[in-house]
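All protein chains of the complex are present and in place, except for one that has been dropped.
Chain IDs A and B follow the sequence of writing; residue 1 opens each chain.
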Amino acid sequence: MLSVNKKALEIVNKMIEKKEELNIDVIKLENGATVLDCGVNVLGSWEAGKLFTKICLGGLAHVGISLSPCECKGINLPFVKVKTSHPAISTLGSQKAGWALKVGKYFAMGSGPARALAKKPKKTYEEIGYEDNADVAVLCLEASKLPNEDVADHVAKECGVEPENVYLLVAPTASLVGSIQISGRVVENGTYKMLEVLEFDVNKVKYAAGLAPIAPIIGDDFAMMGATNDMVLYGGITFYYIKSDENDDIEGLCKSLPSCTSKDYGKPFMEVFKSADYDFYKIDKGMFAPAVVVINDVTNGKVYKAGKINAEVIKKSLGWIEL
Amino acid sequence: MLSVNKKALEIVNKMIEKKEELNIDVIKLENGATVLDCGVNVLGSWEAGKLFTKICLGGLAHVGISLSPCECKGINLPFVKVKTSHPAISTLGSQKAGWALKVGKYFAMGSGPARALAKKPKKTYEEIGYEDNADVAVLCLEASKLPNEDVADHVAKECGVEPENVYLLVAPTASLVGSIQISGRVVENGTYKMLEVLEFDVNKVKYAAGLAPIAPIIGDDFAMMGATNDMVLYGGITFYYIKSDENDDIEGLCKSLPSCTSKDYGKPFMEVFKSADYDFYKIDKGMFAPAVVVINDVTNGKVYKAGKINAEVIKKSLGWIEL
Partner (left out) sequence: MLSVNKKALEIVNKMIEKKEELNIDVIKLENGATVLDCGVNVLGSWEAGKLFTKICLGGLAHVGISLSPCECKGINLPFVKVKTSHPAISTLGSQKAGWALKVGKYFAMGSGPARALAKKPKKTYEEIGYEDNADVAVLCLEASKLPNEDVADHVAKECGVEPENVYLLVAPTASLVGSIQISGRVVENGTYKMLEVLEFDVNKVKYAAGLAPIAPIIGDDFAMMGATNDMVLYGGITFYYIKSDENDDIEGLCKSLPSCTSKDYGKPFMEVFKSADYDFYKIDKGMFAPAVVVINDVTNGKVYKAGKINAEVIKKSLGWIEL
């Protein structure tokens, strides 16, 4: 079985080697753990954003940052592309932000390979039937503060590895690397909704690909939470290749998957969040999905498309000013 | 002289090393030959499709699988990009499906570097003035069964190499890798028509590039033959940079090159094939060409464009369902 932590470590080591070029900082903690600051006290870079995203995906995806010569309905932004031939493992088994890390006063959303060691949450790993038994743990943190020894010790313990084998990568929501890695969840947003909302067995997804615009830095971490969500919800395009079983309704799945099926669709995420009194649990879970979904049912040879790009909401979300 | 087989072998070795990640299988035959199963009993992957295509091109091309944020007239699919600065050698001297391999009951269309050793067909190698004398043979097979020792022995003999130096890569038409590698022939479809139909000296093509959508898996090998052809015929875009001689009519060449010049143009390939009583020889050879051709005559500085994308036929060919 492929180890997402070992695959990720190869990329971590490459980042450490090129740290100056990547505008990142590498901090050795007293317990031997390594922190890669990708945006807290440093600028980060396009390349660091790409590698951070690939690490999040357990190394089992191709990640690129690209530019297009064409405007999509009046908007043109750099975008992140993801392609994976291990969709369940790389997106749900690794990339999903499934580990709410709380150690003392430190809080961060954890994602990436280390989750597969600590089984966060256990249910996901049962559903996708994956486990990793690497002796190294690589965890990605969306946070605006760097973690200390206590955090690393906690991660080491939860993962069953030595503290010196713990690697913590950190990028704030309001940073280039943070913005890239969140848009890089475009494929995961779809597999997540499949599994958690539509209760579809994601192991049947054999290949997947997707892209989403990278949100410019339009404010602080809170404001960026809105903008980064909108990139996927209103600008994300995804492709899923599914080996269906006889009783699967893939047409229904495709119809239900894009964000536009949600009752909360049509407004920037921040407005929806405000209407929900800033309570995540009041927001329709079905909204967290890509704007466009193309599904190829490779069993019966059908190709379905649902959803659409909504440039107007993207512009509104970003406060896009046309001069 | 560059050796397409030696260049390809570097990539083959990389594939063997990463076989688990690539979802491929590596089988050592009793005579020492190596078979890379890229889609018969395995799933294959985006990356395997890219590397298979690059191997087909003798390693002398850049191959990428990309995504675009823009819909082209209502259709958006992952696409394969090819760029080569050795167009004649990489497309006609290697990638062309010029070796109909028949050994016992085994049949497969062979393409790729080994053709340059076995000179399949001899005429092509005389016309492009290329030969390879490597002691290793790399052959790509479009087939839904894996080859055995007899096949490998036959290839070894035809290529004048030892069986243990034979590498056979296999992908069915109805597989992700198969679909990618066929769309990856978009540039070759043009150079092939130039040489075989329009009798233009392809050695004058100095650089070339192209892209074509990757067909979803819409059925079995037979159905996929139609869909994969349509990706190039109705969705392929190509760029050729030609050093013309005084008497060359490059404007005429560009006008004649795209698929739309054919009398059979306008319907999905499968319909054309059916009308021809499933007899390839009754189909206009001129139809097998990219949809769009841009030619830059670098001698006189002219730039010509002919042809157009036909999204309607692509949708029809794929049975594209808009939900």
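One rule holds in what follows: a residue touches a chain if its C-beta (ideal position, glycine included) is under 8 Å from a C-beta of that chain, and two chains touch if they have at least 3 such contacts.
Note that the structure is a prediction, hence the values are computed from the model and not measured.
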Item checked: Of B:Phe52, B:Phe79, B:Tyr234 or B:Phe269, the one touching the omitted chain in the full complex -> B:Phe79
Checklist line | Residue among B:Trp46, B:Tyr192, B:Phe239 or B:Phe288 touching the omitted chain | finding: B:Phe239
Item checked: Residue among A:Glu30, A:Glu199, A:Asp279 or A:Glu322 touching the omitted chain -> A:Glu322
Item checked: Touch residues of subunit B, complete complex, unshown partner -> 2, 7, 60, 62, 64, 66, 68, 70-72, 79, 81, 83-86, 206-207, 209-211, 213, 235, 237, 239, 241, 251, 254-255, 292, 294, 296, 298, 301-306, 309
Item checked: Residues in subunit A touching the chain absent from view -> 20-23, 43-48, 65-71, 76-78, 176, 216-219, 223, 318-323
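The definition used in the following text is that only the chains that are shown with their structure count from here on.
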Notebook entry, point to check: By how many degrees does subunit A turn when fitted onto subunit B using C-alpha atoms, rounded in steps of 5?
Noted result: 120
